[in-house]
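Omission of a single protein chain aside, the complex is shown with its protein chains in their original locations.
Entry: chain A
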Amino acid sequence: MPRLRTVVAVAGAALLARRAMRRRIQASPLWPMPALDEPVSGRPRTRALRLLVTAHEKVADGVVRLRLEGHDLPRWEPGAHLDLVLPSGLVRQYSLCGDPEDTSSYTVATRLVEDGRGGSREVHEQVREGMELEVRGPRNRFPLVAAPAYVFVAGGIGITPVLPMLRALPEGTDWRLLYGGRTRASMPFLEEIEKLDAGQGRVSVVAEDEDGLPDLDTLFAEVPEGAAVYCCGPEGLMAAVEEWAPQVHLERFAPRSSTEGNGSFEVELRRSGRVLTVPADSSVLASVRAELPDTLYSCEQGFCGTCQQRVLEGEVDHRDELLTDAERDDSMLICVSRARGGRLVLDM
């Protein structure tokens, strides 16, 4: 009976194959599937943390330093900032100015901006020791690159991201710092900076009421070849430094121009050649959908990731909790995130 013979042959072959497979799998348990070199599942994400405010102290005129305690906090690199979710729900970015190796606390410092958007006033007047604050991050948009020499220009509270950089530079590095402010009393961390300088004249402190405006000409006249230039401070100072050193690394602590945190801004959709205005009370997603009704979205709260789009130009104010830092570099969730500057260019 040829049919029976076929059945017996197939069953026999299957049994042999099974035994061979079992041996093989026992020898190396993960055989026979290949694996991704960089696994996606189980990777750490930027997550919201709730930290306890354990210090709220005045360190200079109008400047308050906050110490936020937790445990097993993610490490950070000099230049990194935190997103602080204030009691009213406002989200503000503050540069970390403590010790990057400290995994039990984060330190930030903020200046009270009288005519600001309310964030600093809240930190100064409503945040108290013993309160819990939600923070996201840390993230770094202002990383310290390897260079033969460094020039730092800090204006006022712009010293905060620079301070951990100075501490992190190896002994003997060629660096100089121009630190400007309105009055000496209003400039935080002066003492520590002078200690870091160790009397080598690498720091020039310029207080406007005593010395007038900082002299960038002299500073840049003697910049060493190939030096990395870092600047953080008011808009005017950064624009001036940019003229001297177009390759400067900038960190803005206020949104460019007068754009409010929730203000309107412009979005260009490059592939479909459209430019739209996103009003203050509406999301990028809503405006885009008015033009491109097939745009994907789902949760509209920044956690499902369906509406992720590639960003070609412009700085994003990320308000989701999903994207990793690498993804944040070139994409955004358009349902919740907004522009930090006045304009964004999306690849859609």
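Just so it is clear, a contact is a pair of C-beta atoms (placed from the backbone, for glycine too) under 8 Å apart; a residue touches a chain by one contact, two chains touch by 3 or more; residues count from 1.
Just so it is clear, contacts and distances are computed from a predicted model.
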Chain not present in the shown complex, as UniProt names it (candidates "Acyl carrier protein", "Nucleoside-binding protein", "Metal-dependent hydrolase" or "ABC transporter permease"): "Metal-dependent hydrolase"
Which of A:149, A:223, A:304 or A:345 contacts the chain that the document leaves out: A:304
Touching the absent chain when the full complex is considered, from A:39, A:130 or A:212: A:39
Contact footprint on chain A, counting only the chain that is left out: 29-30, 33-37, 39-42, 44, 89, 294, 296-299, 301, 303-306, 322
